[in-house]
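Mind looking over this structure? Questions follow.
Removed: one protein chain of the complex. Kept in place: all other protein chains.
Each chain gets a letter, A and B, in the order it is written, and its residues are counted from 1.
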Amino acid sequence: MAGETPNGVDPSSSPAKKPLYEASTQFRSWRYSPEQLRQVRQKLNVGAVAAIRKTIEENESGSSASLSFLQPDDELVLVKLYITKIPQLCGHFRFPEEVEATAISYLKRFYLKNTVMDWHPKNVMLTALFLATKTTNNPISLDSYTSNIPKTSQSDVLGLEFLVAQSLNFEFAVWHAHRALWGLWLDLQGLPDLTEALRTPEVYETALKHVRASRFTDAELIYTPSQIAIASLSLASPLLSNKWMDSKLPSDAAAAESYRQTLERSNSTIGEMILRDAQPPNVEAAREVDRCLKLCKNPQRVVGSKAYLARRAEEERRAEEKRNKKAHDFHKTIEGDDPFGSELVQIGQETQDMDDDD
Amino acid sequence: MSNRTNVGGWLVGKTIRKGGVTSSTAQNTRSNTPQVQSTSSTLFGGGVKDASGRTTEYFSMDDQCPVCKSDRYLNPKLRLLVSSCYHKMCESCIDRLFTLGPAPCPICQKVLRKLAFTPQTFEDLTVEKEVAVRRRIAKEFNKRREDFPDLRSYNDYLEEVEDITFNLINEINIPETEARIDAYRKENAALIELNVRRDEQYAQELRDQEEQDRLEREQRAMEARREQELEREEKEKGRREIIDRLETSSKDAAKVIAKSRAEANKRAASRVAAATTAKSSAQLLRSRAAQSTAVPDVPHVPLQDNWYAYEDMYTRLDRYDDMYSEAVRQDREGIMRAGGYKVEEAWERALRSAVTALFLPPLSGLETPQPGMPSLQSENPIPSA
Partner (left out) sequence: MDAVEKANADRQKRWAKDQKVGEGTYAVVYRGREVASGRKVAIKKIKVSQFKDGLDMSAIREVKYLRELHHQNVIELLDVFSSKTNLNLVLEFLDSDLEMIIKDRSLVFLPADIKSWMAMTFRGLEFCHRNFILHRDLKPNNLLIASDGQLKIADFGLARDFAEPGYKMTSQVITRWYRPPELLFGCRYYSSAVDIWSVGCIFAELMLRTPYLPGETDMDQLKTIFRALGTPTEEEWPGHAKLPDYVPLGQFPKTPLRDLFTAASGDALNMLSRCLIYEPGKRISALEALHHPYFTSLPYPTHPSKLPKPASKASRPLEEVDGNVEMTDIGPGVKAAAPNRLKRKLSSPMDDLRPLPRRLDFAQHKGS
């Protein structure tokens, strides 16, 4: 595999070898190009608007034409607002950085599969954080979690947990840039010609700050944690990062040159991303989006709205119909006089029960 | 083996099984001449052997040697042998004509040698000839169905073999048939050899199997005998036990007898159970041994997966000064070390994540990576190292 053959190891020995990162779910299903990201969000937004417009037509009297729906970028602003809230919550609960980073990743990934108009980021954020505590092995009981957060009920958090897990298609493992940065910082000590003066803790702190800022951007969906770490370090101290990169380039010139280009390109783009997008969204714009959201939220989700009731009734009807079909089968077998036919149905009945109970 | 049976058999001209021979003659003649003493010094081997490797020689009252016309009545020790041109002759004529070297057959003038004579097994000489010819051809043409790509070619092969055999038996242009046989032999020498060895191996396996079954039967018989003895002793002991229990204990006889009988049964049951597991495990071990030849055991290979964990992209030092591992260094009491916590593992993991997929170029454009494990080549145009 071309891209991955590191410092001059002759390809014949390792072509059969597959890098471990490629087995990770983060590489296989949560890796996009910027264009793909825009396309996914665009498609989601358009789909949601159409669906909501249809439900409003059916149930609400007013025509939906007058309503102005959110654009993908508006959704992004709102999601980013709630991403910035996660570190504050983690500080409050004193969760480790692993939990904070995982929760942010979950929230971002959730909104690649759903839209803000269906599920408000406020609840999703709480559920994502609760799920992150469990998947990173720092469990906290639900009561102490909800008691510390004003006006949130346990059912809010639990209700969404299943949906969040489903939206992540149950891929809970996330590789983070802050561990890569720590590894990088350690590896710097391995560089022979490094004067201690350069490797000051302040440099590490600023780099870490950049890594944390990168979490407010789409960097982790495009680049790998090691690339984000080296980019953050090069923002903090270009000299150190170049020295480290040179030590990591393969001895074979051609490959070294191509890798250097890849790294330089990724460093610059990530650097731009961090400096440009990492600012928390100004609260005013976010409130504006929120007000607009209240109007065009998907009625089916709004408890008590007609659409919600309609949907609930429809679900009820489907469950009802399923139940009496089963009852009907059951009767048929009981009074069925045909000696041969019945037990065949009986067997069919039995396995059918199996499938029915989930 | 009483003597009476074989004498009667001899008189009425039935073929006599080798088994009937009295032990005395068995020693000196190696395998096949029945009770009649062979007047000639040579031993005539060959002839058709049955499964157990013995030949039965054909005798009848009105045997007569066409050459010297002496018959059974005048010379009870008359023994007729068959030449390679399937003419009968008595032993004395053979000695007379052929001891000095090869000579023409008195009946058909074909040049014969003394050793070419074989005892006669079947009453009808043509049958004898056919069996001999088929046996000879079978040795050469020993191909099997699986040596042929399809059924058609196998059938052709069989037909040809049948032609050759027919010609040989009925002596239709023998030289041309012999030529065909040689040609075939040249063509398939290797395959013939292979098949011969395979047949031998098969025969060998049959013999082993037979041997093992015999051993097992013997073992089982011995076990059965031992068990009977054990049971007898058991019963004996049980009876004596009851008697002296009756003398000593005050309880009534019925209860005592019942108790000791229950004990005896329990002991017998456990003995039987032990025997069955022992037998089945022996059987199983033998089947495991047989199985081992089918699939060879491969020498141990430490790692069989082909995952690459970037080992060659970083080297871990023994010591780092870093604030995270401060906690461990201050661990004066060694709680962490006693528990086995190694900060090196944390360093290793951090270092590896710093180099993981460092040079992996990001996706570009709208092409979606294939589901599952996309291989790298297809995605990035970077020339390989």
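Please note the rule applied: contacts are C-beta pairs under 8 Å (C-beta built on N, C-alpha and C of every residue); 3 or more make two chains touch, one makes a residue touch a chain.
Just so it is clear, the structure is predicted and the values come from calculations on it, not from any experiment.
Student: Given the contact definition stated above, which residue among B:Asp150, B:Asp252 or B:Asp297 touches the chain not shown here?
Tutor: Going through B:Asp150, B:Asp252 or B:Asp297 one by one, B:Asp297 is the residue touching the chain not shown.
Student: Write the list of subunit B residues that the hidden chain touches.
Tutor: 277, 280-281, 284-285, 288, 291-292, 295-300, 302-305, 307, 309, 324-325, 327-328, 333-343, 345-346, 348-350
Student: Against the chain that's been left off, what residues of subunit A make contact? List them.
Tutor: Per the touch rule, subunit A residues meeting the hidden chain are 20, 23-25, 44, 47, 51, 96, 98, 113-114, 118, 130-131, 134-135, 137-142, 157-158, 161-163, 165-167, 169-173, 182, 351, 354-355, 358.
By our rule, only the chains that are shown with their structure count from here on.
Student: Determine the centre-to-centre distance between subunit A and subunit B, using the mean Cα coordinates as centres, and give it in whole Å.
Tutor: Averaging C-alpha atoms per chain gives centres 65 Å apart.
Student: In their shared complex, at which residues does subunit A touch subunit B?
Tutor: Subunit A reaches subunit B through residues 1-9, 11, 14, 16-23, 27-28, 31-33, 35-36, 39, 175, 179-187, 189-190, 201, 222-227, 229-230, 248, 250, 252, 254-255, 258-259, 262-263, 266.
Student: List the residues on subunit B that touch subunit A in their complex, please.
Tutor: 306-310, 312-315, 317, 320-324, 347, 349-366, 368-369, 371-377, 379-380, 382-385
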